[in-house]
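My structure is below; once you've seen it, I'll send some questions.
All protein chains of the complex are present and in place, except for one that has been dropped.
Chain nomenclature is as follows: A, B and C, assigned in order of appearance, with residue numbering initiated at 1 for each chain independently.
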Amino acid sequence: MLRYAMIGGGPGAFVGGVHRRALALNGQARLVAGCFSRDLEKSRVLGAELGLDGDRVYATPEELARLEAGDIDFAVVVTSNEAHYPNVKACLQSGINVMCDKPFTHTSAQARELVELARERRLVLAVTYTYAGYPMVRQMREMIARGDVGEVRFVNCEYPQGWLAEPLETTGHVQASWRADPERGGGTLSLGDVGSHIEYLVPHVTGLELTRLAARLDSLVEGRVLDDNGVILTEYDTGARGMYWYSQAATGAVNGLKLRVFGDRGGLEWFQEDPDHLRYTPLNEPARIITRGTPDLLPGAMDYSHTPAGHPEGWLLAFANLYRSFCDTLATGAAPDFPTGEDGLRGVRFMEACLESSRGDTAWIEVGGE
Amino acid sequence: MLRYAMIGGGPGAFVGGVHRRALALNGQARLVAGCFSRDLEKSRVLGAELGLDGDRVYATPEELARLEAGDIDFAVVVTSNEAHYPNVKACLQSGINVMCDKPFTHTSAQARELVELARERRLVLAVTYTYAGYPMVRQMREMIARGDVGEVRFVNCEYPQGWLAEPLETTGHVQASWRADPERGGGTLSLGDVGSHIEYLVPHVTGLELTRLAARLDSLVEGRVLDDNGVILTEYDTGARGMYWYSQAATGAVNGLKLRVFGDRGGLEWFQEDPDHLRYTPLNEPARIITRGTPDLLPGAMDYSHTPAGHPEGWLLAFANLYRSFCDTLATGAAPDFPTGEDGLRGVRFMEACLESSRGDTAWIEVGGE
Amino acid sequence: MLRYAMIGGGPGAFVGGVHRRALALNGQARLVAGCFSRDLEKSRVLGAELGLDGDRVYATPEELARLEAGDIDFAVVVTSNEAHYPNVKACLQSGINVMCDKPFTHTSAQARELVELARERRLVLAVTYTYAGYPMVRQMREMIARGDVGEVRFVNCEYPQGWLAEPLETTGHVQASWRADPERGGGTLSLGDVGSHIEYLVPHVTGLELTRLAARLDSLVEGRVLDDNGVILTEYDTGARGMYWYSQAATGAVNGLKLRVFGDRGGLEWFQEDPDHLRYTPLNEPARIITRGTPDLLPGAMDYSHTPAGHPEGWLLAFANLYRSFCDTLATGAAPDFPTGEDGLRGVRFMEACLESSRGDTAWIEVGGE
Partner (left out) sequence: MLRYAMIGGGPGAFVGGVHRRALALNGQARLVAGCFSRDLEKSRVLGAELGLDGDRVYATPEELARLEAGDIDFAVVVTSNEAHYPNVKACLQSGINVMCDKPFTHTSAQARELVELARERRLVLAVTYTYAGYPMVRQMREMIARGDVGEVRFVNCEYPQGWLAEPLETTGHVQASWRADPERGGGTLSLGDVGSHIEYLVPHVTGLELTRLAARLDSLVEGRVLDDNGVILTEYDTGARGMYWYSQAATGAVNGLKLRVFGDRGGLEWFQEDPDHLRYTPLNEPARIITRGTPDLLPGAMDYSHTPAGHPEGWLLAFANLYRSFCDTLATGAAPDFPTGEDGLRGVRFMEACLESSRGDTAWIEVGGE
């Protein structure tokens, strides 16, 4: 069984618990060390709850990295965004493999440095774009790869949420406050938080490579400095085109990530709030509803599917699937099938391009290449 | 009972029959004359089927306009788009009120001329933006007007169809051929055909006035000259923002007009393929499904609702509702509550602005004003 | 063009207007005479509104039948249920074809008499089980007939409504009052009103013949004498089995007629509130959504489909389809493809069997045969 340490994920930090539960579900790795909070006392309390040895709870990530190198197989970095860069760097420098939460870093220079560091040290560096872990997202990817929709012509990906439709950052709401703070959010609020998922998902599923974009970032809620909504026009290497819409001010939306792909021989649609189904519309035929857990699944999707059809899986199991691939690579050297540091870098460069485009009144920006 | 003539709508022209059935449903007007086709013989055969006097079937719209003026209350112009302008003009010049199919005309100069002509002659000139006739569209408009969503911040309106995902225009398909012909289509294919509905619907429902847009028109199907897909970024007089997406190459989409409005106190969503329901999400409360035919309807919506809740109404009844308002105005002088020539003009100017923006690589174009 | 008279359908009687609109939509028949109300003055006012000659508005159905025989092609009987029998009888005795609203009569003896009378006089006698007029119901029937689900094993048909969840009959509500009155309702409230639709639809769609039933009729609302809910176990000639549930006290249900058919090679599901779609689940394959207006429709369904896919048709057009078949038979002698008096008789016998079973504590009752 692999051993891991967690950096971040202290009391009240929702996502840390998710990472721990996903790993527990898989049963491939166990938590052995942590630096959960800037407040060592809080870290210690949580460490004790989680059954850690007291001397493996650390005051700083750097200390953890230095002292645990060799005793752990990987570290999970789930701090707030601005701390990803130093924490991942500390781990990599000590020779520790890393799973980092998304968005990866504030600047592409930081991301590039971390990717190069991992490459030099031959370490595994991964980023948790969770939605890639859903079986039906894999199904979609495999169906497109084998030509079920023909050549992809247009992609429409949207991700509306509504929880920031009010200025929660002015009310002391913890999550909202650090995300909406220009210093800590990395220049974006919702682009980093939800738009980044779109950016990863589209090429992952379709195989398209983004070449050009034009973005308008909006601050819909009065008084908000960063973006809480945005629209991005896209063009891809094959000539295909697309549009992205993300929002956290879409009053009444919940967690509405939806990906629609239109090819010359069919279309596909997947909606995150109903993740076990995929709508497939072959040209001039009735729509088909493909259901997780049935023999209609292609191999990769089947491999990610755990419970029988109609017994809904969900977000946590998608998380677990990502970790399973990650741990398989660590344990057996299996080829990576999870979002990597390179993907994280590409995501940061995308955000920089969107910000540049939006400052230029939705100017077109070339992306791609190195 | 009012009397009307029809120009266009000959054999094989689907939409002419729809206008006639909508008018028959209402029982307010009866067809008394027609010039259904360029081929007089075909016109005569149809006229006979429809019970017209043989001498009230005409060889040309001009002849009809000249000889029927005074004997009819209005003319319905449902020819192919490029003939709207001369036919409407002939009618107006003869003093005949007109209901014209959309999109209105090829150029805004034509549209402006017709609007001014109607104004001078004090004639009623209307344009059939059908979707305004749905009860739940009225409900949405009334709910927004009375503040149920607070101030509108963002509008997302999409209208994907898939029937032109193949190059039908190269196969002799009648509808596809004239629409995709640059000469006859007025410079756009799908922008005029479906995008125009979005353009009308958004300000109609929200009360917002468009001030600026940036459009990218796409020809997704190989070999197609005109647009079959497009994305438009929008800004409104209040500072609200929006995005429109229309397509006729969205493989597998059927007739997916969807309007989502997000305000600071709630959101609303309506989907044309399920027209009797409206999803209303008041801020921080459970979503509510408002159903046509229930006491939850506001007065204008109630007035457009004819069958009990759960007994679906549909597209033809929306058409009938528009005609009912139009006939009420003709019969009783009631204030117009239907899309007018001014709306048609605004629509043509919108299309011109989109074409200009797209030619300028999605340049921002100021619209609005005169 | 055919000419018809209407008996019933006076001011405030909702369904009369529906019949008139459905006929107007088709344009095959025009209203020429009527006895709309027991109150001649009210009849006259409505007749004038509808453009009838004053002398063709009658004080009694009998008078209408006597004086209009020969001048009309058919009569539409849309009075309250208890008056169906005398009114239909008067028409048939005068040699007038009849379309009668459902449920047909109070007793099977009455129904049998009318059926025999029509047979003797070689008159067309039809009953408006509206839901048979939906294109996708025809699609379902044709798919089953050609074997798309294999042999039918089980049928589940439910029809919940909620509008009688309150004791409206005690509040002066007109519709509720006569329906809930044991004298006028014919021994049942909701069994006649909605259960009757299930009874007709199942054999119509599946081809199964009912042989045995066991019913429990419930009066869920306190103080109500007649049934407002019921469950019926069924068995058919092929050995197939089924269950029916109808209700008008299902708080929150709207008009939820749903038919599910399970065969050894596939299943089918149709829901009246979304009438343009059919869910087809071939054994061991993904579910397919068949959409009205697409080339996937079989010929009979296509014949009933009028607007393009995604342009919703609805209840009124289903009504119109029934009338079109009826008028075709009258005008051209086309084979009947609409619910007939025999169907109405079978429906009344079904209700009698349900009442008998329920009185016998859900005893099994043999049905079928003559």
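Assume a residue touches a chain if its C-beta (ideal position, glycine included) is under 8 Å from a C-beta of that chain, and two chains touch if they have at least 3 such contacts.
Everything numeric here is computed off the predicted structure, so don't read it as measured data.
Visitor: Can you say which of C:S247, C:Q272, C:T307 or C:N321 touches the chain missing from this structure?
Guide: Of the listed residues, the one touching the omitted chain is C:S247.
Visitor: For the full complex, which residue in C:E166, C:D274 or C:D303 touches the chain that was left out?
Guide: C:E166
Visitor: Which chain B residues touch the hidden chain?
Guide: Its contact residues with the unshown chain are 280, 284-291, 294-296.
Visitor: Considering the whole complex, not just the chains shown, which residues of chain A touch the missing one?
Guide: Here the touching residues of chain A are 1, 14, 18, 21, 24-25, 27, 51, 161, 254-256, 272-276, 291, 306-317.
Visitor: Which residue numbers on chain C touch the omitted chain?
Guide: 149, 153-154, 156, 158, 162, 165-166, 214, 216, 218, 220-221, 229, 231, 233, 241, 243, 245, 247, 249-253, 260, 262-267, 269, 279-283, 287, 361-362, 364
Simple rule for what comes next: only the chains that are shown with their structure count from here on.
Visitor: At the chain A/chain C interface, shared numbers over all numbers used: above half (same) or below half (different)?
Guide: Counting shared over all numbers used gives more than one half: same.
Visitor: With chain centres defined as C-alpha means, what is the inter-centre distance between chain A and chain B in Å?
Guide: The computed centroid separation for chain A versus chain B comes out at 42 Å.
Visitor: What whole-Å value do you get for the distance between chain B and chain C if each is reduced to the mean of its CA atoms?
Guide: 35
Visitor: Find the geometric centre of each of chain A and chain C from their Cα atoms only, then give the gap between the two centres in Å, rounded to an integer.
Guide: 55
Visitor: Send over the residues of chain C in touch with two or more other chains.
Guide: 291
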